[in-house]
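Before I ask anything, here is the structure I am working with.
Of the protein chains in this complex, all but one are displayed in their positions.
Chain lettering (A, B and C) follows the sequence in which the chains are written, and residue indices restart at 1 in each chain.
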Amino acid sequence: MAIEIMAVGGYSEVGRNMTAIKVDDEVIICDMGVHLENYISLTEDEDLVNIHPDELIAHNACPNIELLGEWKEKVKAIIPTHAHLDHIGAIPFLARSFECPIICTPFTAALLNSLITDAKIPFKNKIKVLNVNSSIKISNSLTMEFVSITHSTPQTVVAVLHTPYGKIVYANDFKLDNYPVLGTKPNLARLEEIGNEGDVVCLVMDSLYAHEARKMPSESVARAMLKDVLLGTYCEGKAVICTTFSSHIARLKSMVDYGKRMGRKVIFLGRSLHKYIAAAESVGLVKFSEQAEIVKYSSKVKSRLNKMMREGIDKYLIICTGHQGEPQAGLYKMAHGMFDFKRGDHVVFSSSVIPSPTNQRNRHVIEEKLTSLGVRIFKDIHVSGHAAREDHRDMIEMLKPKHIVPSHSEPDRMAALADLAYDLGYHERFIHLLKNGSILKFNGA
Amino acid sequence: MAIEIMAVGGYSEVGRNMTAIKVDDEVIICDMGVHLENYISLTEDEDLVNIHPDELIAHNACPNIELLGEWKEKVKAIIPTHAHLDHIGAIPFLARSFECPIICTPFTAALLNSLITDAKIPFKNKIKVLNVNSSIKISNSLTMEFVSITHSTPQTVVAVLHTPYGKIVYANDFKLDNYPVLGTKPNLARLEEIGNEGDVVCLVMDSLYAHEARKMPSESVARAMLKDVLLGTYCEGKAVICTTFSSHIARLKSMVDYGKRMGRKVIFLGRSLHKYIAAAESVGLVKFSEQAEIVKYSSKVKSRLNKMMREGIDKYLIICTGHQGEPQAGLYKMAHGMFDFKRGDHVVFSSSVIPSPTNQRNRHVIEEKLTSLGVRIFKDIHVSGHAAREDHRDMIEMLKPKHIVPSHSEPDRMAALADLAYDLGYHERFIHLLKNGSILKFNGA
Amino acid sequence: MAIEIMAVGGYSEVGRNMTAIKVDDEVIICDMGVHLENYISLTEDEDLVNIHPDELIAHNACPNIELLGEWKEKVKAIIPTHAHLDHIGAIPFLARSFECPIICTPFTAALLNSLITDAKIPFKNKIKVLNVNSSIKISNSLTMEFVSITHSTPQTVVAVLHTPYGKIVYANDFKLDNYPVLGTKPNLARLEEIGNEGDVVCLVMDSLYAHEARKMPSESVARAMLKDVLLGTYCEGKAVICTTFSSHIARLKSMVDYGKRMGRKVIFLGRSLHKYIAAAESVGLVKFSEQAEIVKYSSKVKSRLNKMMREGIDKYLIICTGHQGEPQAGLYKMAHGMFDFKRGDHVVFSSSVIPSPTNQRNRHVIEEKLTSLGVRIFKDIHVSGHAAREDHRDMIEMLKPKHIVPSHSEPDRMAALADLAYDLGYHERFIHLLKNGSILKFNGA
Partner (left out) sequence: MAIEIMAVGGYSEVGRNMTAIKVDDEVIICDMGVHLENYISLTEDEDLVNIHPDELIAHNACPNIELLGEWKEKVKAIIPTHAHLDHIGAIPFLARSFECPIICTPFTAALLNSLITDAKIPFKNKIKVLNVNSSIKISNSLTMEFVSITHSTPQTVVAVLHTPYGKIVYANDFKLDNYPVLGTKPNLARLEEIGNEGDVVCLVMDSLYAHEARKMPSESVARAMLKDVLLGTYCEGKAVICTTFSSHIARLKSMVDYGKRMGRKVIFLGRSLHKYIAAAESVGLVKFSEQAEIVKYSSKVKSRLNKMMREGIDKYLIICTGHQGEPQAGLYKMAHGMFDFKRGDHVVFSSSVIPSPTNQRNRHVIEEKLTSLGVRIFKDIHVSGHAAREDHRDMIEMLKPKHIVPSHSEPDRMAALADLAYDLGYHERFIHLLKNGSILKFNGA
């Protein structure tokens, strides 16, 4: 047998996910993301078009594709599993190094096209759309199957690579949510069936919350939290401003729904929200443009805010970017002059603080600023999209992989998933804690 | 003017709440609870009847009523605001030192009667029932009003003492939940009205989560979490065991509801659950005995469990005590031999770990034990019943008290509430961080 | 009696310390510092001379002297108690608003002169030098006494204001170190004597580590740690680079001493270190310029580093700035191109991370960078200069103040000191948790 897996990015770190799977003489790449923190610190002052991929790699903002060496010529497909930047963000910069198509779900494709347009970089790879719960033949030997799974952005998939020697399952970012607010449920039946076929050689799996003894709560719990904060607090005469991930269409949907129940007009501010909403609408997931107003151009946000203030700010529910306190995002700009905050205005952070020192600092700064303006802050109106220990357990028990590779986190969390695998009876030889550059060979497995 | 407030218990500590309010020559006592950790460590091996109140006081298990000195003779009423042991638990031991009635809501009264019966100590004080959103004249000068509020046990009230010199508001344990699962909503209209009357001299207020920048989520969020765990995970053939606070009738209701949706028979195990359920049924809050089975006697739990195991454990949803890992409680006993746990059985902790070193240790021990048995653990399926910063802010803005006394926590949390009061424009002279034994005089206020 | 204390800066925050004491019709100001984080974020790109004091105040970088109102005209002296920027840094900008002299110890004066020169702002106030353990008459009614105390910079004093109504003791930044590496011991005899005189009306005291149950370790402990790291590790052929606070002359002395024991030439890099060393030498505290080389101009650092690399980097012990990872400091620049780090080079952080989100982020970035270069990091080779609980206890028991005002920290730490005061028998009326702008009146005290 001749399957090899190379950890290219996102191993022993959070960000710039990329994994290469070599089967005989063919290579498949799963995900090709940016490291958000490094990427943002690099691109703040520059047009993307001016940044050479080597520079992105040098600053650990993109996966280091030089690690691929001779594999580079053999790549047959790039498979981004969902539309988050740490999984697709490097494609505009790096994909042209590979002579192969990109295969992804419709929402991911729509978003990717929009990124490519933004990047203003020539792009030649073909983007093939594959629906959830469908398969595509990549070569004579290899077939890619997309199994529907839940995460914090729509149309996320578990990528199952069928090879002559068995299956490789790549489940990098998921949770098992049987009460999703938007989109299809996890296809547990198919996952069990795959496990029962008995030939899963290796499972690569997001381990970010493997240390938490629970299942990750459903998005419907976040919806209940939002309802409580939006409908269950007194906000007459006050601004109510929500901020969350632009890619989190389900969360945005809850905001739109409750905004209407509040009797307020919902208004989305800024380019990033527009981009994701447009992608979601283009594939028929939502119809926000019928239910709400979307201010697409950043340059028009200020005048629209002024108009709202004149009309009565309590006629609106504002949704903006900036939940991590990013200095270039909407909320930051509003707090630093673009909006006239009044004592008692509400700001709802429908996200946690992604635990990097930069985010922690930026959130501290924005919260201090808002507090000094007398704003009421509602934090952590959120549940994560990443699996916790009991989701991992279910996944392993359904798929029955021979080998397990924890991904998408620092060594301590990867070790927590390894520990669960031990508990489930795995031997050390079949659990692999990798670092970028590691190659795993399944010899005679 | 001549109002004085004495911090008797629960100031700069969590537990044994008791506050005395002196108006001219009359004293009202709000709450008379035990310090659970100290109380349990003292009573483990002893019949309650053998414990002299002085011993309870010496071990800081009860409020030190000797601090009252001459006030002791002047007590006109004892007002337990809700049925938690840290608010009513010392009444069976200490109330007889006072020649006065106890005034509380029907559920609190039912529970108190049950505690008194258990304690097997002669009890002479009269228990008067006062409904939520009602008032009672205590003396010519003093009237007690109960305003409905939400917390993690039914019929909790904000106690408003009307005096000739203004009102004292005692809101020790509450959150503002507009989507409660059981019982009435907070009576915000009356709280605002009281504030508008403009004569609130002092607000004593639970500060446990004053450092958290949010409103405390509604009980409906905990209900959504429970639904997700009970209905959204695969548990065919497995035991499913839930544990929570016996006094948390709303949470128990959600468990009963979802147990039925799972097609399982709900069964409550043990005396403590029976006691609270009986109290709740006696006042018409729930009808669990029609919807579920209640095993009242601890001595019968083992045989009932055996019977369930014979009949098929997956026909049942078991609800038991022991969410803090207490060695004397149901879950601990089940894990140590009373129940034959199988790999893959579910245990749902519908509580957080109350952060005392004893609880942390006990929970660690029970989780290790359950994990070693292959049990799946679902932690923190819970929201707190205590106010967070935005609840506090609403309370202060509604009531507009002249003075603020943070209660029910360690100094750091009391300081967090003081800090909020500063932000709202209060001067240091009107914010009081007390310790047990402190007396506050409102001279010429 | 007519003493009032106004909290101007550094209350419920860490930074921009300033306290005003009014006695009848005369005002004394203790400390006038910057808030380092806010100050740096404001001044990064600007010449100091271009920044108007109002802007510094608007960004919370300086104490808000507008709070003083009518007191402003009555200020008789400004008393910086030591040479840290959060205690003296605002003097160049704000002192000119007051018609009064500045009184401080020789080292503080030397440093202040150097700050004034740097700021290039016209300065008119007279700087009077007062030695430790000496007094000066400020007016007919007021005398200022400097009692020697230990801290992390030389010639720190407890400022004792003698008034007709008793004494105000201002001990904002100190620890009790009986084994200092440099300078005089705390004058405990005088502190006890002051306490025995029985007329201390109020003690204002640094509460930063009041929650830690110990005395803060002596600087001699940090010296032992440095010895262990510098002499007890193998570093042949490797660079050894130490970084600490420029103002921490005692720590620098230990580095110089051990550098010589290592047989390496000690070299100080950069303006900030030069500034503090020059101040220390000017008052006879050390003679580093005879024992080490000091590269004064930032512009010459690079060429000097190049020369060291040519001569053999292991002939040197390098001391530079940048222990908090500040992007404008020496270590950061060295790690980003100015120095050619080799695998196995040593970097010794002789400081803790000052716990602000900005520092935590900057330290994270520099540590990641150094680690990626293969550098060995030695962290936390440090003890703090701030009192812990047992130092506070000694201070209170020696001075026996009537009132206590915790200063120099967030509310939780202030509350920890309040809690200690309670334990020592103080009543709530005599413990005051202030916020900037609070005024405390000792009426009839």
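Observations on the model:
The rule is short, and it goes like this: contacts are C-beta pairs under 8 Å (C-beta built on N, C-alpha and C of every residue); 3 or more make two chains touch, one makes a residue touch a chain.
All values derive from a computational prediction rather than experimental measurement.
Per the touch definition above, the residue from A:Glu70, A:Glu290 or A:Glu428 contacting the chain not shown is A:Glu428.
One of C:Asp25, C:Asp228, C:Glu293 or C:Asp340 touches the chain omitted from the figure, and that residue is C:Asp228.
Across C:Ser220, C:Gln291 or C:Ser356, the residue that sits in touch with the chain not pictured is C:Ser220.
On the side of chain A, touch with the chain left out of the figure occurs at residues 12, 211, 411-412, 414-416, 418-419, 422, 427-428, 431-435, 438, 440. Contacts to the hidden chain, counted on chain C, fall at residues 176-179, 188, 212-215, 217-218, 220-221, 223-225, 227-229, 231-234, 367, 371, 374, 376-381, 390, 393-394, 423.
If you put the missing chain back, the residues of chain B touching it would be 356-358, 360-361, 363-365.
Throughout what follows, only the chains that are shown with their structure count from here on.
For this pair, chain B with chain C, the centres built from the Cα atoms lie 46 Å apart. Between the Cα centres of chain A and chain C there is a gap of 45 Å. Annotation: 41 Å between the Cα-based centres of chain A and chain B.
Shared interface positions of chain A, i.e. residues touching 2 or more other chains, are not present.
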